[in-house]
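Missing here is one protein chain; the remaining ones are kept as they sit in the complex.
Right after this comes chain A.
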Amino acid sequence: MADETSNNTAPVPRTSRPMSEALLNEKWDRCLSSFLIRSGLGLSFGIVFSVLLFKRRAWPAFVGLGFGAGRAWEECDNSFKRATVPSRDGLRVIRP
C-alpha cells in the first residue's frame, strides 16, 4: 500500500497532506503502533508492580496490559469516530 502511494506521489511534489485513499491506512498504522506501545508500557508497569508489591503474582501484569490495550483502543476508536466529521477547528460557527 505504502509502495503505491510513494510511486504515485513521486513525480509531482505534493503537500504533506496524505492522499485521501491512504487516510484509513494511516489511521490503522497509528492505532497499531499506539496499541503496541501502550500495552507494552502497561505490561511493564504491571510487572514492576507485581514484583514490588504483589509477590510476583501474574495478575498485576495482565491488568497493566489490559489498561494499556484499553487506552490504545479508546484512542483509536476516538480517532476513527472523529475522522468522518470534518473538523471545525478554526472555523467560525454562525448560529441562526
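One rule holds in what follows: contacts are C-beta pairs under 8 Å (C-beta built on N, C-alpha and C of every residue); 3 or more make two chains touch, one makes a residue touch a chain; residues count from 1.
Assume contacts and distances are computed from a predicted model.
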Name under which UniProt lists the unshown chain, selected from "Actin-related protein 2/3 complex subunit 5", "Methyltransferase-like protein 5", "MICOS complex subunit MIC60" or "DNA polymerase epsilon subunit 3": "MICOS complex subunit MIC60"
Residue among A:31, A:47 or A:63 that touches the chain left out of view: A:31
For chain A, residues in touch with the removed chain: 4, 8, 11-12, 19-25, 28, 31, 73, 76-77, 80-81, 83-84
